[in-house]
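All protein chains of the complex are present and in place, except for one that has been dropped.
Labels A, B and C are assigned to the chains in the order they are written; within every chain, residues are numbered from 1.
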């Protein structure tokens, strides 16, 4: 059953200390900044966060990490030009890092959402990121056994939702949204626009509403150059 | 590189004896009848066919089976009210049947398309369809190891293609099309309409052209009741 | 004493047990009757394995469309809020535990909740499994709808299935013409009986069953 929330703080109000939280986005594209900052205001601690990156600048995921709320992060690419808040926590050994090749990260999330107990992937075979993992030769090629990443919550960003939680995304901001929506017990989505049920073409729905528990509207603004920017 | 063929016979002209062929469709919806009948005319023998069903009535896949061209079929639901051509071959032991639960069939095809070497599925655990397969308890639940199904060719049906082979489908005729397109060395698609490149919204493309090798137009006719029917 | 349930009364009883807002798969055959008894206020969304959520009633007249069918290959309709997806996504949705309820027919159900509904085991039968095994292990609740007894009077609720299994320990609730039964960690508990007493039911099935926790009521 879908709940449509009035504001982002209400949307994240069930996230408790110690929760495992999937956070969408690739860099800033698709990162649900307002939901993450609501989670920061809520004050939940000791979180395990699964996200491709470890935050940019001082907003969103970077701010959550900077505030010491994230005990562990599972990601593929924490080091960026503007990841200084993560860098500091990592060098101080105040955050645990599980580094996962990006495709394995995506497939592990997809496996959780689709009930797969584990899968053999060629990615990472023979590297230090497969150290200690079960391996197997299949048709003469090396594979590594990887396990699903299930979560308590997912925080993602989409372009539009309808009244039953069907979602469409925008360009490369789609990235991890659809698979994360499927892999969490409770999926919370910030959208730029809520449309009436029947307002999305059933052929074009990317995430069916069955994967969505909470929707909150965070209106986007059209910037002078025609691109969208979410209102703060 | 995409080839756009003038007719269905040219489109299937590379399918040789002994080929493994994925054939789309769930019942009649999405079944590429005209491509299958072109394959029948071509005369390729000793085929292994992977398809959800084993043909309906006397057309398409049923006709191919009836003509004795299919040595083995991998499917989930061969027995239907109008599957008499398969039934006769099966009872005469003239066709080999590998029966696979439908979701495992879909996931095995998807695994082939996405480079997964094998996966643990809960479906079929403890049943005769898992006999002889590797099993494993994961978090207290039984799983069966299933392997990818790769193919030489896929024959599928879509609604529209553009000039680079991007595809959109129609309603529940989508079914196995997208995953089969990804799992074959050579994917051949019959479409109702070919549109110019740029004529499909990039947000709504279901099968990216990278998975498509050959397209042939088989125009659909609008029947009196408003549904579509493909011209014979 | 109440009467045994008709197929339609049974379907209504199943429909009443489906929670509000649930995502439900009704398989093929008899369980699809349940959709006739779902009320608009229940706000149930129907899933069909061949790639659709938001399936509407069977298509009639001008609605017939060969590209819009259900798992039984019967033409259906599309409701507002529907969505289409491919087969791997559709079965991922099942296997991933996203459906709240599925309703299946059965040849046999064991006291441990094992289900046999796809194959009689007769070597002359052409086997066909379809999505039965995926549904059996996928939904959060697996409801079975069946007559309690075979035509020759044997119980389809059994100590251990003799037909080939569809799934192990997967059934959560059993709706029959003579009783509704709950699969619990302590064993099978009778919730209601129809056309028989609890004691008569025990003799018919010849299995230890837990007594109803409340008085039997005819709800259908």
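Quick note on the criterion: a residue touches a chain if its C-beta (ideal position, glycine included) is under 8 Å from a C-beta of that chain, and two chains touch if they have at least 3 such contacts.
Since we're looking at a predicted model, the values are computed, not measured.
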Missing chain: touched chains present in the view: A, B
Residue among A:85, A:173 or A:215 touching the omitted chain: A:173
Residue among A:26, A:153 or A:211 touching the omitted chain: A:26
Candidates B:4, B:97 or B:164 - the one touching the absent chain: B:164
Residue ranges of subunit B at the interface with the undisplayed chain: 1, 110, 112-116, 162-164, 166, 182, 197-198, 200, 202-203, 205, 208-211
Touching residues (missing chain, whole complex) on subunit A: 26-30, 52, 76-80, 86-87, 90-91, 97, 99-104, 106-107, 109-110, 121-129, 142, 169-179, 206, 225-229
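Assume only the chains that are shown with their structure count from here on.
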Relative to subunit B, chain with the most remote C-alpha centre: A
Distance between chain centroids, defined by C-alpha means - subunit A, subunit C (Å): 35
Rounded Å distance between subunit A and subunit B, as computed from the means of their C-alpha atoms: 33
Distance between chain centroids, defined by C-alpha means - subunit B, subunit C (Å): 29
Junction residues of subunit C - those touching two or more other chains: 52, 78, 84-85, 88, 91-92, 94-95, 138
Of all residues in subunit B, the ones touching two or more other chains: 107, 121-122, 169-171
